[in-house]
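Missing here is one protein chain; the remaining ones are kept as they sit in the complex.
Read from first to last, the chains carry the letters A, B and C; within each, the first residue is number 1.
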Amino acid sequence: MMQHFPVLAVMLLFLAAFLVEIFGSKNKVIRNGLTLLATTNALVMTLALIKPVMMNGEVISYWMGNWAPVSGYAIGIGYEVDALSLFFGILVTATFWLSSIYSIGYMNKDHHLGHYYTLFLMLSGSVLGLVFTGDIFNMFVMIEIMTFASVALTAFRNDSEGALEAAFKYLVIGSIGSSSVLAGVAMLYSQCHTLNMAQLSSILSGGLTPTSVVAFGLIVAGFGVKSYIVPFHTPAADAYAAAPTSVSMVFSGMVNKAGVYGMIRMVYIVFRAMDHSSVQMLLAVFGAVTMFVGVTMALTQHEFKRLLAFHSISQIGYVITAVSLGSALGLTGGLFHAMNHTLFKGLLFLCAGAVLYRTGTTNLDKLGGLSKKMPQTTICFLIGAGAISGLPPFNGFASKWMIYQGIFTKALTSGNFLYVIITVTALIVSVMTLASFIKVTQAVFFGQLREEHNDVKEVPAVMLIPMYIMAALCVICGTIYPLVSKYLLFPAANASLNVGDYIDKMMGAGYAEAAGVPTMLVEPVTFSFWNPVLWLILFGIVFFAAVIVILLGTNERGKILTAGEKPEAKYATFFSGEEEMFSQVGGSDLFWGFKKNWKGYYKVFTELHSGIVTDYTSYTVIATAIIVMCLFIFMR
Amino acid sequence: MQILLFLVKVLIFPGALFTACVGLFLAGIDRKVIAHMQKRIGPPIRQPMYDFFKLMGKETIVPARANKLVFLGAPIAGFISLAIVMLFIPIFGFTAFSGTADLIVILYFLTIGGVALIVGGSSSGSPYAGIGISREMVTMMSYELPFVLVLLSVARKVGGSTLAFSMNQIADYQAANGSLLFSWSMIPAAIALLLIIPAEVGMQPFDVAEAETEICEGPLIEYSGAALGMFKLNTAMKMCIMTGLFTSLFLGGIRTGTVVCDAIIFVAVCAVVTLVCITTIHAVTARLKIEHLFKFYWTVVSGLALASLILVWMGL
Amino acid sequence: MIIVNYIASIILIVLGFYTVCTKKNLIKIVLGLGIVDYGINMLIVSFGFNEGGTAPIYQLSDLLNGVAPQFFVDPVPQALTLTSIVIGACVDAMALSLVVMINRKYKTVNADEVRRLRG
Partner (left out) sequence: MFKKLIDKSASKSPWLYHINSGSCNGCDIELVACLTPRYDAERFGFKLAGSPRHADIVVISGPVTSQSRDRLVRTIAQVPEPKCVVTIGSCPQSGNVFKGSYSVEAPVENFVHVDVAVAGCTPKPEAIMEGLYTAALILKKKREAMHK
């Protein structure tokens, strides 16, 4: 029974996609109902797999057409859900479920929603399929479906500024990435004559031939494009900003995580290449550059969503750096950060969507003072901003802390000064992230309200519910994270490090040993620093103490006065005695002292993000070539 | 009993009350000594306490443009986070809490203190506050890099080839091997931390964010009464925390055995550090511009800290 | 003569990337993507090719009697190629449709002028 769940979850999403197109293009109820049904079904089915996979350590396998492996050869397409797949699977289904709820409210002003939901469900099905599949070519097919659906969704509001252009760039860069994955898969097939990942892993453990090294390089580069690390990040910034927000959330939350998943799957499980320090260094450098470039570019943006897009890139840099460490601690931290990024970046995009929905603009210089009109959105945004900046007690702090600890441990054990630089970069990037969210907070939610936004209202409940769920998850994952670590992260990290076990479970017991892949037991990662219960108590105590002191002092303490309905001079903002006037410190006016010192840097990097497709493709091709060459030289 | 001890640690010593009292005391010393340096009599040492209680007794006006929840919540959030930071700073032999990564916890909780000021100022809706928060944030960005470098070099020095982000470990190391200040490879880092303290506390010449003469105290402009008092208290607490951090990172190792003696010596050393890095620099300098501040921290101070890190990394 | 296939496919791929990176006309960029795809398809087919091999089609009696010829062309790459060709065609179609839309909106297909999103 259980083993049908993965394939059913994927297939029902695809089925619903076609049903929506047939029956739902006119009828709103059928459309929304089908979408919600399919995504809820996928969520329930993946959650049901937690017990066998995460707790009992099973691997759910399903062979299409019952083509189970015969005498050690896996020819059929298999769905293999191990803990790593399931971890990402839960993220995928949860993200799409929340996004489909949000879409009901957010998209109701658009036309041709049948197409929207069709593409949306195709996208969800393909990402879920990519995560669940155990066949490397099937993975490629899913990547391509994902790219199509993403491109079409990016261009969905094709009359909005830049949507078509963004879609075109996304398509071109994306298909270069998938081409290199395809070429890598083909080369791998020529060496191993199989497409099943477990079998590939056992064959490749005998040592990599030069062709497989090239294949490895191409596949890493391909998944690098899919996870939008620098210098492949350019279309991501455009597409996330141009797509409808419910889709941007999915892009940033899950579509680039699919690339990260592919990277982990390939590097850790299929090629088991993390023993090579060259691979670690290469990925670490790419990760560090990604987080730095992402955040510095985000600091100069004037568009709310484009700024968030650059932050997505930056946070993916954290994940890649953490994953590159090759240790259980790093991998756990990376997976946790990937999960947290899905939560808080999804939340932030939803807040941006709420602002766009009510005011019709996301230009930071044309907004301001919305906190009086949209207080609930503001609170959600502040939680998301705190989480992404890694402030305690939110989830970002826990995962970022694991990452710092992982990198610095790596620096000490390997004695490599490079890792110290990366630790410092990671910490500084965290502060810059905070800075750019301060900028958004000031420019959008605080400051002064513009006259044209006087009749702005809070968004409808159907949009607020996903925001609240995500905000709650941000806090919960930050506080009860030992449970998260025990039931989600550790099994996933274990599954990616303990390759022999995976091969055995897929291909039959004893197969891994015959191929020379050891089954090892990974030690659970322990964290003693952050005892969330203690922290909650600490917060509680100090808070209550403050409250008690305040209450005891009601008689003596001066009163807290708030403005009434009619304007009074006493409650007016101080303008050196002048009458209150409109004067907003906009987003682009902030951080002058910083920008002045970084003028040279910004000059170069704004020119590099030129917006010309051929420039972007050149970066992509050159970087792919560099990755392949580096790996070819250092891994042989 | 356990719970009672816990409560005492959090609320009284070395938590909220102790930090606040020591902070106000240090602020008073600062004002008194600076007055003497200028050949004035100066206010009494308990003056910051009077200021605080006076502000508690005044009206708190929430401006019409402000978001009430954030406006009033920000100072309390800052207070809570700063009260918690102090729990992680060992008072020579005595440590309230110690984990494996106190340095990172301290770094982030101090950041929350700054963020509370920024968010509170931002929520007041004043353009002066807008400029103020921009400067405050740039100040934060500028001292964070050298701060991180200093912390990493201490961690490397103490830990050798293991991870030593724990304050307890640092205190033990100094008790065994003498204060870190007297190991010459750490001297540049110590100087760097001394230069970071005024910026963290918001004292001249690094007080561009709260420049009262040009931008009317920046983020604090719309605050009045109890909320302003909380912010003033937060600044004083930061003073206590930062000097205490310097004391336990670089001047640790003194252990008398009794907590009271330790605490008294600790406060005395903190006062000396305050005089060296806050009062003297305040008395002899004028306010820097924000871009010069940024440049100063990312070149001179970071250079000092980096020099220390490289020396320590080479095993000196 | 399988080496010729490899050389040809590599040339196609390089040519395609060259087109994608240097040509400013959006339609030419799409064509470049197509060329890369064809090169890779050719590569895949060549991987499965065995000189002198037969088609992998046998009668049941041959298999049962164990007299099946041992040497045949690998059928899997051909299946892969078919899939990949279909996907490639879809990519081209979609990209061209986007170019048409861009031309309608921007009144140009020059990559240097289609750059409203930058910085």
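Following the convention adopted for this analysis, contacts are C-beta pairs under 8 Å (C-beta built on N, C-alpha and C of every residue); 3 or more make two chains touch, one makes a residue touch a chain.
Remember, it's a predicted structure, so these values are computed and weren't measured experimentally.
The absent chain, not drawn in this view, touches the displayed chains A, B throughout the complex.
Here one chain is not drawn; of B:Asp30, B:Glu200, B:Glu222 or B:Asp262, the residue touching it is B:Glu222. The chain that is not drawn here is touched, among residues B:Ala35, B:Val259 or B:Val300, by B:Ala35. Within the whole complex, the absent chain has one touching residue among B:Gln47, B:Asn168 or B:Ser183, and that is B:Gln47. Although one chain is not drawn, its touching partners on chain A can still be listed: residues 549, 552-553, 555-558, 568-570, 572, 574, 576-579. Listed here are the chain B residues that touch the chain not shown: 31, 35, 38-44, 47, 49-54, 56-61, 211-213, 215-217, 220-225, 228.
We adopt the following convention: only the chains that are shown with their structure count from here on.
Across all inter-chain contacts, the pair with the most C-beta pairs is A-B. For the pair chain A and chain C, the distance between C-alpha centroids works out to 30 Å.
Mean C-alpha positions place chain A and chain B at a centre distance of 35 Å.
Work out the mean CA point of chain B and of chain C, and you get 62 Å between them. Chain contact summary for the complex, chain C toward chain A: residues 13, 17, 20-24, 26, 29-30, 33, 36-37, 40, 43-44, 47, 74, 76-77, 80, 83-84, 87, 90-91, 94-95, 98-99, 101-102, 105-106, 111-112, 114-119. Of all residues in chain A, those touching chain B in their complex are 369, 371-372, 375, 378-379, 382, 386, 389-392, 397, 401, 404-405, 408-409, 412-413, 415, 417, 420, 423-424, 427-428, 431-432, 434-435, 438-439, 441-442, 445-449, 527-531, 534, 537-539, 541-543, 545-546, 550, 553, 556-563, 567-568, 570-576, 583-585, 589-594, 596-597.
By the touch rule above, chain B contacts chain A in their complex via residues 6-7, 10-11, 15-16, 56-65, 67-70, 72, 76, 79-80, 83-84, 87, 97, 99-102, 104-105, 107-109, 111-112, 115, 118-119, 122-128, 130-131, 133-135, 137-138, 140-142, 144-145, 148-149, 152, 155-156, 159, 161-163, 165, 216, 221-222, 225-226, 289-291, 293-295, 298, 309, 313.
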